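As structure tokens, the structure follows; a few thoughts come after it.
All protein chains but one are shown at their positions in the complex.
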Amino acid sequence: MKITIDRTDEGFLVVLNGRVDTTNYNAFENSIAHLYNEKGAAIYLDCSGLDYISSSGLRIFLTLQKKVKVQGGMLKIFAMQPQIKEIFDISGFSSIFSIYPDYETAKHAG
Amino acid sequence: MKRVKCHNRCFAPLLGITILLLGWNDCRAQNEKLVFTPHWIPQAQFAGYYVALDQGFYKDEGLDVDIVHATANIASLDLLKNGEADVVSSFMLDAMEQRAKGVPLVNIGQLSQHSALMMVTKKKSGIDTPQKLHNKKLGIWSSGFEDVPLAFMQEHGIRMDLIRILQTVNLFLVDGVDALMVMYYNEYDQINNCGIDEDELNTFFFSDYNLDIPEDGIYCLEDSLNSKGDAYAGFLKATLRGWEYASQHREYALDLVIGEMDRAHLPNNRVHQRWMLEKVLEMMNPGKKKVTKGQLLKSDFDRAMEVFRMAKETQGLQTFGFEQFYQLPAGSKK
Partner (left out) sequence: MNRNRLSFKIIVRVLLFCFILGGSIFTIYYLFARKTIERESRENAIHLAESAVYKIEEIINPAEMIPNNLAWIMETNTLSRDSIYAFLKQLVRNNESVFAGAIAFEPHMFSEEEYAFAPYAYRSGEEIRSRDLWSPAYNYFIMDWYQIPALLKKPYWSEPYYDEGGGGVLMTTYSAPFYRNINNSRVLAGIITIDISLEWLTEIVNSVKIFDTGYAFLISGNGVYVTHPNASHIMNQTIFTYAKEIDEPKIREIGRDMISGRSKFSNVDLKEIGKVWIYHTKIPSSKWSLGVVYPHREMYAGLRNLNIMIFMLSTVALVLLTIATIRIINRQIGPLSKFARAARSIAGGDFDTELSAVDENHEMKELHDSFRFMQEELTKYIADLKETTSAKEKIESELRIARGIQTDMIPHIFPPFPNLPEIGLYASLESAMEVGGDLYDFFPIDDDHLCFAIGDVSGKGVPASLFMAVTITLIRSMSDKNRSCAQIVESVNKTLTINNESNMFVTLFVGILNLRTGELQYCNAGHNPPVLLNRNQEPRMFSNTKAIPVGIFEVFDYRDETVVLDKSDQIFLYTDGVTEAEDADKNLFGEAALIKSLSENRDKSSKELTDRVKQSVKEFVNGHTQSDDITMMCITYWGKNENKIK
């Protein structure tokens, strides 16, 4: 798993690569934890490189979304691979996350 | 201490006189004076006589023996003849010659039983058989000993030029003669001691050619023997004892020999004298001959006589028998 976080004009661009599973979800949470406290931040989560996500990983997505909303910001997820989208669909998470096909669409979406 | 000293002083002259009188009587009564002359200059050839004298064996026989040596120029038999010697040692054939010439001498003891006479040639000369000696020069002593070589030549049908020499081996060493007469116990070793190795020499031992004639014997005049037979018996006995002792104590005997030679201012060395003593003692061993020490065998006498007649012109000479020539002193007849 590899994570890069860039501050952009729009807010933060988080690029997630590889797998998020029970072995590394803690590291994933630690590396994005500082975003929990960003006031009104718009966080763009690039999932194009995400190959697999376990329920532990989903929990962190959920936590991030909750925290960001509490701080008045928002989380936009984009460019999910089909099998990741499927997991989101199965678990019903597609309905509680803002999911976009790509970065541009995510930026322009309200 | 003082008393003792006094006693000595008192009795000494008396004691001295007593001893002098007793001693004088003793000498007069028992010690027969004999002059003995060996037939050559002092050397180990006469070791037994020196030992007998030094060990007091002659004294034990009541004899007062004086040894007076002959020289190269004067033979022992001449000294016996003219009365200067009472008893002499001599070469048997020389003694026989004198007896034949009328000197009334008798053999009272034959010490050597074998011949030590021999001839040597140098191997490089190629002379290795009697025949090759024909017409060759033979160095031979001027003092005699020619009977045996003459008999040898006659028996082998050869003749040789006899070159008379005094006593050294030098003429042979410088090749002045082809062959040299030597005594095995003396000149043979001298040649060796002048640096000629034994294997550089050819040897002709006369004993190997049926000429094993006994050599050194003891002689005296017949009259003397008759008048004082006991003295001669004692002399013979003491002499044989001396030789026996010399053979048992060779180095001691050699000491005496060297002493005699030194007194005569003769060059000497122990190595050569040791060789001589050893060989002379060998000559005295009977070997195959059935003979006792000091005895002359009739067969040896007869052979010697044969040689003598072969070598010498016998015309005008007296003839004599074994019994006349060999007479044991009265006291030694057991």
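In this document, chain identifiers A and B correspond to the written order of the chains, with residue numbering beginning at 1 in each.
The rule is simple: contacts are C-beta pairs under 8 Å (C-beta built on N, C-alpha and C of every residue); 3 or more make two chains touch, one makes a residue touch a chain.
Quick caveat: nothing in here was measured; it's all calculated off a predicted structure.
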| item | value |
| --- | --- |
| Among the chains presented, those that the missing one touches | A, B |
| Options A:Asn17, A:Ser54 or A:Gln71, residue touching the unrepresented chain | A:Ser54 |
| Touch with the omitted chain, as defined above, among B:Asn31, B:Ser125, B:Ser142 or B:Gln324 | B:Ser142 |
| Chain not shown: contacting residue from B:Gln131, B:Gln154 or B:Asn170 | B:Asn170 |
| Touch residues of chain A, complete complex, unshown partner | 19, 21-22, 52, 54-56, 58-59, 62-63, 66, 83, 87, 89-93, 95-96 |
| Residues in chain B touching the chain absent from view | 73-74, 142, 163-166, 168, 170-171, 173-177, 192-195, 197, 265, 267-272 |
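We adopt the following convention: only the chains that are shown with their structure count from here on.
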| item | value |
| --- | --- |
| Rounded Å distance between chain A and chain B, as computed from the means of their C-alpha atoms | 152 |
